[in-house]
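Since the structure comes first, as structure tokens, the remarks are kept for the end.
Apart from one protein chain that is not included, each protein chain of the complex appears where it belongs.
What follows is chain A.
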Amino acid sequence: MAPNSIHWFRKGLRLHDNPALEEAVLGAGTVRCVYFLDPWFAGSSNVGVNRWRFLLQCLEDLDASLRKLNSRLFVIRGQPANVFPRLFKEWKISRLTFEYDSEPFGKERDAAIKKLAMEAGVEVIVKISHTLYDLDKIIELNGGQPPLTYKRFQTLISRLDPPELPVETLTDSQIGRCITPVSEDHEDKYGVPSLEELGFDTEGLPSAVWPGGETEALTRIERHLERKAWVANFERPRMNANSLLASPTGLSPYLRFGCLSCRLFYFKLTDLYRKVKKNSSPPLSLYGQLLWREFFYTAATNNPRFDKMEGNPICVRIPWDKNPEAFAKWAEAKTGFPWIDAIMTQLRQEGWIHHLARHAVACFLTRGDLWISWEEGMKVFEELLLDADWSVNAGSWMWLSCSSFFQQFFHCYCPVGFGRRTDPNGDFIRRYLPILRGLPAKFIYDPWNAPVSVQVAAKCIIGVHYPKPMVHHAKASRLNIERMKQIYQQLSRYRGLGLLASVPSTNGNGNAGMMAYSPGEQQPGTNSGASGNSVATSNGSGSILLNFDSEEQTGQSRHGQQQHSDQSHQLTWGYHSVPDTSQTVTSSRLHHEFAVPQHPGLLLHSRSEITGKRERESEREGLGEEPSSCSLHKMQRQSTEVSINPHPSLSATITPEGYSIKQVMFKL
């Protein structure tokens, strides 16, 4: 008997390039495409109206396309784990197909469903089509751990076979004799609900700037490619005032919901490039956005705490401030910085903001100005941003807040200057903050500096009609840079004066001892800062792994010593009765125990550090030199080894310590 299939839609809301759906109809007697309005899906409880509307439009579009194939979409209210067993029975199902979900919660959910299906004697077919690659292969190639730098990631995928070609759109002929039994009351039972039915108040809701659905996605990708072909320039477009606005060629929300296959996009880009540039083969940068997405998906797939600071092995622990009032001002576009507020308004109204605008508001909330945790910002984006993927969203927030991925932290976007450079006239601001419309361009980014007469003429008094700036940016950035520097010095064990050298950079930066010694900061006594191993750092050159050749490195250090100060001299005067090295180690332990930023990838250096070498992830292999890429492999593995087993003694003690210490101390 021909099997009865269910294809389960989650992401991948499309009929094109949908290999799992293809499997569902292959030789089947019946097929039913189901979608669960599922709380797991992007955490429906905090998804904003724009995202719900987008989703419902996607579902309507799917249903319409399925109708053309004499089928229908079954929207099922409930949770898959509760409903599937009943469906299996009721519909006599023997085959279940769905697209592979690489995200940790998805994997957990799918494992449970697979188990249910197995128990019900249902065959499960899972196909990868939400990502370009099989992420596990990338991780395998990297020695079992996800790459932590984008460069490393690029190197890895350049060694993989190109992504698989997209499969054809589901057609009548493929469906063949496979039918979809549709009951009279299908609309009532399984129809796509309206926003109102879901309890949203839609009165006065402006029409969608980003209409959902596969059909729209396919129109857009054509337009997108046409424009690219017309410009015939495949470099990243430079930002201007126009790029801030929603574009009819924008694709990100469609990729997120899977209305557009990333593989289709990938190959269309390749084809176009080949056509325009004749025989040259396309550079990786052509696929920028797609590869970044892939990068974060890879980083997150085995890390259920990817969206958290605590317990997340790749996240630096930064002592963020908890400040609900300040946070609310940011989220509600009341910071008093028109550039920030306009972006947040656009986000809330339309569900999309330009990626540099994301950088601007994320930087402002976290390391730039407010010093508030990236997790808070991430949650707001998750609610408001149409294209907020769990992995990409959390990953980008970590990136922007310099919480992971080894970022230089001096790149702080100025909440005044950045916008002014992008859109000197301030049209973007006037569009989203009409109250500021009357202000001249000169003051539109810093209206608090406008003379009262100008404010009066503009009918906008700062502090009355529009808030005063909530922070003094210059002061806040001074403090925050200092804090970041402290944290990163602690991680990299770099004790020098240089700001750049304190970041364990991905660009073979030998700080080469030049500035690697600041006696004042490195006394082991102060457990603050890099209490650990400061001694080791001070004698070591502080240089990095990729010693192009070690001779050169030492040469540089010598140079550095001459140039600055005589290290031995410094060491002798330094804080007499300086505890010995072992003491330092103790203090570092103690220090970690008492809970401070720790970076697993770097913690392990405490051991290697003794030899005076800092090991870091590198991109030496960029030049294709095998020996170093091996060492890189090793380093990667090392740094991630720790992530898997994030020093049980450290992380484990942090939580229960309060009590245990107490108990122990009493007994002493």
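Assume a contact is a pair of C-beta atoms (placed from the backbone, for glycine too) under 8 Å apart; a residue touches a chain by one contact, two chains touch by 3 or more; residues count from 1.
Methods note: contacts and distances are computed from a predicted model.
Choosing from "Aspartate aminotransferase", "F-box domain-containing protein", "Small ribosomal subunit protein mS29" or "High-affinity nitrate transporter", the protein name stored in UniProt for the chain missing from the display reads "F-box domain-containing protein". Listed residues A:Gln79, A:Asn323 or A:Gln349: the one in touch with the omitted chain is A:Asn323.
Of the candidate positions A:Ala117, A:Ala217 or A:Met309, contact with the unshown chain belongs to A:Met309. Within the full complex, the residue among A:Phe306, A:Trp399, A:Tyr432 or A:Tyr466 touching the omitted chain is A:Trp399. When the omitted chain is restored, the residue from A:Asn142, A:Gln455 or A:Ser477 that touches it is A:Ser477. Across the entire complex, the residue among A:Lys329, A:Arg358 or A:Lys379 in touch with the chain not shown is A:Arg358. Residue positions on chain A in contact with the hidden chain: 150-151, 235-236, 238-239, 283, 285, 288-289, 292, 295-296, 309-310, 317, 319-323, 355, 358-359, 371, 373, 392, 395-396, 399-400, 407-408, 410-414, 417-418, 421, 449, 472-475, 477-479, 481-483, 486, 497-501, 503, 505-512, 514-515, 518-520, 523-529, 531, 546, 548, 552, 556, 559-560, 563-566, 570, 573, 575-577, 579, 582-583, 585-587, 589-596, 618-620, 622-623, 649-650, 653-655, 657-658, 660-662, 664-668, in rising order.
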